[in-house]
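Now for chain A:
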Amino acid sequence: MHKSRSIRLLVFIVIALAAFFLSNVVDELRVFQGASLSVYIVAIASIVLLTGYSGQISLGHGALMAIGGYSAVLAHNHWKVSIPISFAIAIVSTAFFGSILGWAAARLKGPYLAGTTLALAVGLPSLANQFSVLGGEQGLAFDVGAPPKSLGSDFTQYKWYFWICALAALIIVWITQNILTSRYGRQWRAMRSAPISASLSGIHIGRSKVLAFTISSGIAGLAGAMLVMTLNLVTPSAFPLSLSFAIVTGAVLAGVTNLGGGVIGALVLVAIPDIADLLAGKMGGAEKISANLPGFITSLILIVTVLLLPNGPKLSKLVSHKTK
Partner candidate 1 sequence: MSAPLLSINGLGVHFGGLAALSDVDIELNKNEVVGLIGPNGAGKTTLFNALSGLVSCEGNLELEGKSHEWPQPNELVDLGISRTLQGVGLFPDMTVLENVMIGATKFATGGLIRSALGLDIRTEKVLRSLAMDALAKVSCTGIADRKVDSLPYPTTKRIAIARALVSDPKILLLDEPAGGLGAEDIEWMNSFIDVISNRCSILLVEHHMDVVMSVCDRIYVLNFGKLIASGTPEHVRNNPDVIEAYLGSSAGKQ
Partner candidate 2 sequence: MSLIIENLTVRHGAITAIDSLSFRVNERELAAVIGANGAGKTTLLRTLSGLNEPIGGSVTWHGESILHTKPEDLVRRGILHVSDGKTVIPELSVKENLALGGLWRKDKKDVVVATDEVIDLFPRLGERLTQSADTLSGGERQMLAIGRALISRPKLLLLDEPSLGLAPLIIDQIFQTLDSLRHKLGLTVVLVEQNAMSALGIADTGIIINLGKLVTVGKSNDLKSDPNLRAAYLGY
């Protein structure tokens, strides 16, 4: 146990170094995609924890990301706090909101919870239009500034975003992985598969669920803060229903129960539009066809992937066994 934990830390450090090295050799588009990838990884981690472990479904994590995004921006713009602090504030405030939501959610089962969180995803972001401090539909600017001079003059903005996002993602995934392999993760899995047995073993089901919801929300909040940083802007329309769906999809592609798979899920999410565009470009055709072909291909890839690998990629299983 002890050994595997230190190995895990080591693995994360190696990944970090590799990522940073990689960011220096690939082109800027890839660097930007790397930042998006990190956002997705964090968002998917929040779903893996919530659904894969505690067994609660959420179709509304986009809304939680919105809370994180707005919190980070407000903190950064009004209190002039540094990026790490604004991210921390995003985590804490979203976790706080999540704990309230989780309290309500703990009473709800499967599709009822799905419906409620879905309504949240539709309802919450548009609330931003009601409060002028939130900047309405055109949103609030979120400018984390240019990279420090010390990094050199050819250090681009996107590389800066990528470094911040990748670091945040690595830290949070490391923490999440620790939690998931700790007794908390174990208790959630127990609670998910046999709630009565779990409570007879001394687990307070309600509290456990709320805790999971809270932590998951905090993680989603961070993802939201990261997302708005890459956008330079926070606006309600950055958190559409399709975002909530996308991260759930990423989690399912990852097999839901496994963080290592989350990276693959995120990769797929980032890569699919590119692949679809590429394929659609090859096929060409009339305008109404070419406009819809990417969406068609994306959906098709999704369906086929879930049908072929309903429990996530086999590769991820290997990873999870090794980390145990």
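Quick note on selection: all candidates are chains of the complex that A comes from, given by their letters.
Operating definition for what follows: contacts are C-beta pairs under 8 Å (C-beta built on N, C-alpha and C of every residue); 3 or more make two chains touch, one makes a residue touch a chain; residues count from 1.
Model, not experiment: these values are computed from the prediction.
Peer 1: So which of these touches chain A in the complex, 1 or 2?
Peer 2: 1
Peer 1: Please output the residues of chain A touching candidate 1 within their complex, sorted ascending.
Peer 2: Per the stated touch rule, the residues are 1-2, 5, 8-9, 175, 178-179, 182-184, 186-187, 189-190, 193-194, 196-205, 211, 215.
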